[in-house]
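A protein chain is absent from this complex, but the other protein chains hold their places.
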Amino acid sequence: MKGVAITGMGIISAIGRNSEETHTGLKKAISGIGLPEILATNHKDLPVGEIKLSNAELSELLHLPEGHCYTRAALLGACAISDLLKNTGYGEFPEETGFISGTSVGGIDLTEEHFYDYIDDPGTRRFIPAQHPGFTTEKIAEYFKISGLVTTISTACSSSANAIALGARMIRSGRLKRVIVGGTDCLTKFTINGFNSLKILSQSECRPFDNHREGLNLGEAAAYILLEAEDCINDKPVLGRITGYGNANDAYHQTASSETGEGAYLAITKAIAKAGISSTEIDYINAHGTGTINNDQSESVALKRIFGEWLPEFSSTKAYTGHTLGAAGAVEAVFSLMALQNDEIYPNLNFETEMQETGLRPVEILQKKVLKTVLSNSFGFGGNCTALIFQRDGL
Amino acid sequence: MGCKIYINGISNISPQTDSVFEDQAPLEYETNILPSLKQDYKSFIKPMMLRRMSSAVKMGIFCAKQALLEAEVTMPDAILVGTGQGCLQDTEKFLVNMLNTNEGLLSPTSFIQSTHNTVAGQIALDLKCQAYNMTFSQNAASFESALIDALLQIEEKEVKNILVGGVDEISPQFTGFQKLNAQIKDENLNNLDLFESNTPGTIVSETAAFFSLSSVKRATSYARLIDVQVLNILEPSDLTRRIERFLEKNEIAEVDLVILGKNGDNRYDRYYDEIQQGIFSDKCQLGYKNLVGDNNSVSSYALWLASKILKEKKIPEIFMLNALTCNKPEKILIYNQYLGRNHGLILLETCDF
Partner (left out) sequence: MSDLHTELKKSIIEQLNLEDMEVNEIENDEHLFGDGLGLDSIDALELIVLLEKDYGIKLTDPNQGKEIFSSINSMVDFIEKNRTI
């Protein structure tokens, strides 16, 4: 199966302001995790993957007028898509370009900042609708003059992976010729306090799949890819193709993953079937690997169930960017595409000891390997599990 | 599109009882924020689960189970939920706690329940359903987005039964803020006077409506869903052209009646005026927000209404916006927008053909 063509990508995260910087960061194994400087939280001791640009600086990069009401997630999203646009050769997106964005908390950064101002300060009331995920998506759409199909998926940490899958299905069905898919989420007090209350934040840099892992680091990012129908590609380079996607629900617990990794197992199995390949054809897995006790255990079990003794090279890149929640699936889609294009596997930073239960060992240093097929996993609260398969063009 | 997708089970919770469809007098409200009518949730949800659930989750599970029950489906092949504002009550609880304690010691339950996919996730948990599970949160186009996903699923021929629903709840402060930016009317009014108000804003409410869709028609099917479209921005002058294109694409020459999301906001009702006085001036026109209020997924109520009309072949007078009626309702178009954005078109027809 040929799959849906990816003709552009753009990203901003703690390891780079665009695709080029990001690729350099990945290759040099430079982590973006550090203490918060921009997020106005009291939890100054909790490491995060923060983009070291204030909202004012981001607004300037985007040439936005003063007094705008873009959420931070919208600012990041517009930066990532500007990067994408530059790399596609389009001056602006053609009419009828669709936009499907994933986000978990959308614009809650503005709600938490202005919650007590709304009553007395009418000047802040323009931020009231910003709370809802669709607002962030609409702001980005507005920035790029996209007026047709615009929608938002909010399935916690698998949001943007689901946005990518839906986009691919829209192209396949002929409903759309061209669609920007991905996601954005920024650091907020809401999420850092929320994850802290769940006691799953690590006090140090996260160590996915390590036996002594202590939790995750939150991060912020936006990443998008452009999907186009065959008759729109012309002579544009195809960065890769989405050939498989699978979505399943763990149906086990509102936040925790099952010990058997059932949801993950089902999602990956569906994605492999959709791609029409065998599991042995997968050359690399970009794992969800958040660094929490629960996720990494559950995901490892799922991987072992599917791949048995023939587990391909895998790594979690969360120690680079932090867990960027709704954006994570798209961030890792971009990483997967970079891996495919450059025949590189980016390492799982901070790994030392294999997990007692499964004994899996991720890739620890940058590895060169001819890659044709990459699997990327994203799992979220609410039992939402999604797996995507990207393949090299022309297979 | 050509795919066949049938509505086999329906259920809704709103500020009105289903008897408004039987021409019973509607409930009247003098406030601008309308809560949903309480249900016997205990009959459908285990008490240990129920204790943590906000309105949206309760309404969602309740309607989901009723719709499935009617369609005689025990396990759907996909669960799709549209919710524009998600779990507002738990989000508010956690946020207020966090702000008031200045990021102090916080209880995690409300954070856990605050994510937008809580309703879809809890339905999956309750049904032990490991199938495809999706949540759309695109303001007033959330439910329509979920319907588009349902259409794709049936086209892809991978599933047979799909549970799809729209749900939005109200919460004290967050919903209250909508009074401050002219989303809710300044003056209190009787809901039945909504369309004559001629002021900015509307009345808001909490509602849920769920549907059991299937690729298989039953003797008891309500209707056939033909197509759905969302458009983020368009000018009122462009609306007619977009509707014509949508109908043409689906090879529908004419619809018999339209259900409009008119909400009494004098800044934006011109979208509806445009087609009421234009392309649909000779058609039966219905409205419903004077009865059930407005919210981000209330177009799911419109689909409930359309389903009832097509199955029972009658049009309750209370919903009529003009003097024209329709003896044989066979094709219905639902159109909704909010604040001039997130335009949604839902097209369905009788399954008698």
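A and B label the chains in the order they appear, each numbered from 1.
The rule we apply is simple: a contact is a pair of C-beta atoms (placed from the backbone, for glycine too) under 8 Å apart; a residue touches a chain by one contact, two chains touch by 3 or more.
Here the structure is a predicted model, which means the values were calculated and not measured.
Visitor: Among A:43, A:253, A:305 or A:372, choose the residue that contacts the chain missing from this document, as touch is defined above.
Guide: The missing chain is touched by A:253.
Visitor: Would you indicate which residue among A:33, A:110, A:141 or A:198 is in contact with the undisplayed chain?
Guide: A:198
Visitor: Mind listing the subunit B residues that contact the chain we can't see here?
Guide: With respect to the unshown chain, the touching residues of subunit B are 47-48, 51-52, 105-109, 112.
Visitor: On subunit A, what residues meet the omitted chain?
Guide: Residues touching the hidden chain, for subunit A, are 197-199, 253-256.
To be clear about the criterion, only the chains that are shown with their structure count from here on.
Visitor: How many angstrom lie between the centres of subunit A and subunit B, each centre taken as the mean Cα position?
Guide: Taking the average C-alpha coordinate of subunit A and of subunit B, the gap between them is 30 Å.
Visitor: For the complex, which residues does subunit B have touching subunit A?
Guide: Touching subunit A: residues 79, 84-86, 91, 94-96, 98-99, 102-103, 106-108, 111-118, 120-122, 124-125, 127-139, 141-142, 145, 148-149, 152, 155-156, 173-174, 177-178, 180-181, 183, 229-234, 296, 341-342 of subunit B.
Visitor: Which of the residues in subunit A come into contact with subunit B in the complex?
Guide: 41-43, 104, 106, 108, 111-112, 115-116, 118-119, 122, 125-126, 128-129, 131-135, 137-138, 141-142, 146-156, 162, 166, 169-170, 173, 175, 189-190, 193-198, 247-255, 262-263, 266, 380-384
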